[in-house]
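One structure follows; several queries about it will come next.
The complex appears here without one of its protein chains, the remainder shown in place.
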Amino acid sequence: MSQTQMQTSSRAAATAAAPTLEVRDLQTHFFTRAGVVKAVDGVSFTVGRGKVLGLVGESGSGKTVTGFSILGLVDAPGRIVGGEILFHGQNLARLKEEEMRQLRGNRIAMIFQDPMMTLNPVLRVDTQMIETVLAHTKVSKEEARQRARDTLGMVGIPSPDERLKSYPHQFSGGMRQRVAIAIALLHRPELIVADEPTTALDVTIQAQILAEVQKLCAETGTAMIWVTHDLSVVAGLADDIAVMYAGRVVERGAVSEVLDQPLHPYTHGLIGSVPSRNKRGEKLRQIPGMTPSLLSLPPGCAFRTRCPRAQEDCARDPALSELLPGRLARCFHPHVATHGSAVQGSVTQGSPA
Amino acid sequence: MSTTSTVRSAASVAAGEAAAPIIELRNVSKRFSKKLDFAGKIAQKLGAPVKDETVHAVDGVDLVVRKGEVVGLVGESGCGKSTLGRMVAGIMPASGGEIFWHGRPLNSLSGAEARHAKLQTQMIFQDPYASLNPRMRVADIVGEAPLVHGLTRRAEWDAYVDNQMRRAGLDPAFKRRYPHQFSGGQRQRIGIARALAVQPEFIVCDEAVAALDVSIQAQILNLFMELRQELNLTYLFISHDLGVVEHLSDRVVIMYLGRVVEEAPAEEIFARANHPYTQALLAEVPRIEARKKSFAGIKGEIPSPLAPPPGCHFHPRCPHAFDRCRVERPALKEIAPGHKSACHLNDKVA
């Protein structure tokens, strides 16, 4: 399957409206003493207005580096070596640091797993928020405070007026994450990259934050990339899902389709590993082995050493191709659809434009 | 309803309700207090609003774990589940109440007996990085305690360590390595091999799979279940992850702010949760089956254990709270065979 065919098909799958973000064949490599680590090696996806994309993968899959790459936050020894990050058609990978800084925190925002990445522990919340507002917009200090207060209220912080005068350590973990989210929302960004923002939180608090996020995306039309290892959160939150393994997207599609009928054996195994999917007390369907080191990836499909469906041809590199309408996977031997349609055939056949 | 209908696996049928308790906690509490220092005392004399701070990490908990059972202990951060696990494992002394080991009070045991009891209860920790001594080789991590306690002799030591490693799914060829040369899942296996090496009958798992990737988590959970069959182990499985607990446990205990709020056989609790907190927890847990669900979230935050609300700890967040909840601590009462709940609503209905 050729590159152009792939792109046309994925574009056909997208909605008619231009996506907020389109990542094409992104490659971010780290040049370390031990060798080149291809943390992100050919990642493509799109996120539309008001949509949530779940970027799922285990540790070392490159999901976080992908998120950092979009915001231009990759530090040496890593750098983007290939691909395009098209934000409303503008290639972020090519932007100068200064131009990127204009976008970051303004039209694109990030939420980290640890809210203290965003918050300065020695400054009051109002100072930090007003500074953030004034960094990108010319408004009076009073207007900036007004906006800070409104945003805090929007993320569900009670009595925002008083809370503005607090220091970050005076908040609980969940509240602190809300403040970080509020700071990310100050400029009504068109895109938010959220890196495991609820992983460290308790179930009931996580549910509160997910509820706020869901509401915000629907109301403001913000596109969101939700980076996580937790399939269950993505199942409830996201519209689309991209599953990463060893630096690559191995499967992409609408959440319900991918989770109900995974094509890639890795996605299949991952879903099988979730305890609630298995009968109580029975053995879990585990994926054998462990994530390979990015320094010594096997040639061809990186998953083939752990894959129950691997055959000899997996030593060649499979391309991310549209196996079913709107469903992309990087596999020569995907799981056959339960409805009996010849999925196997469509690999070679490609998809109609 | 018969009690056996709620008991599933062969192991737990064998154990049944009649099986003798391995460990029993009666009204056990753990307080951490921070006494005022000299300057603080002077400040207090001068009228400053400072006083000794006391946290009731565990507040009057009754718990029984019977031979062959897997008991799941669930709760959110600050509920005292890890502290409780450490008291059960004998790492931390209780500040109040009594702990019975095979029916005998733990603090009445002689030195040798106490050591035996301690060895019989082992713990698997949450952080596979912090729980292994970074300066020891795997062979020493696994084999140190059996040698010290005379479970093996110098001459048989190598073979003994190899066996323990193999049982935990590790290749003995790597026993000369250091922990940092292993991945998270393998480290957790080393921790399991270390615990099994002293031949325990009871294992306390404190969030043992929380730090692992999903696919690795499945491997470790499977290993726990295999070992249970093979060695007839009893588990206290502490976790915040309801999915994991549901999969593994025969009985589930739910804690909130230092107290047990509900306790029931696993099937019962997931089908008929009684306490409003348990119900909220079950409603909020993200499930892979639920698509585009609208998250609601119970209102409010988990209160600080430093200043827990009076009465029922859950009342400020409870949608059904009434006057009595605000003043009186609800007792843990049996509402169905084997099903206990600490909620005033049960009295109201009846």
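Order as written gives the chain letters A and B; numbering starts at 1 within each chain.
Basically, a residue touches a chain if its C-beta (ideal position, glycine included) is under 8 Å from a C-beta of that chain, and two chains touch if they have at least 3 such contacts.
The working rule: contacts and distances are computed from a predicted model.
Chain not shown in the complex: UniProt lists it as "Peptide ABC transporter permease", one of "Tol-Pal system protein TolB", "Peptide ABC transporter permease", "Histidine kinase/HSP90-like ATPase domain-containing protein" or "Molybdenum cofactor biosynthesis protein MoaE". Contact with the chain that does not appear here is found for just one residue of B:48, B:130, B:306 or B:327, B:130.
Considering the whole complex, the residue from B:60, B:75, B:90 or B:243 that touches the absent chain is B:90. Summary of contacts with the chain left out: across B:19, B:43 or B:119, the touching residue is B:119. Mapped onto chain B, the footprint of the missing chain covers residues 86, 89-91, 115, 118-119, 121-123, 125-127, 130-136, 144-145, 148-149, 166-171, 174, 176-178, 180-183, 185-186, 189, 191, 194-195, 198, 219, 222-223, 226-227, 230.
Everything below uses one rule, namely that only the chains that are shown with their structure count from here on.
The distance from the centre of chain A to the centre of chain B, with each centre set as the mean of the Cα atoms, comes to 33 Å.
On the side of chain B, the complex with chain A involves touching residues 8-9, 76-77, 183-186, 213-219, 221-222, 225, 240-244, 246-248, 266-267, 280-281, 284-298, 301-302. Those residues of chain A that touch chain B in the complex are listed here as 58-59, 172-175, 202-211, 214, 229-233, 235-237, 239, 255-256, 259, 269-278, 280-281, 283-288, 290-291.
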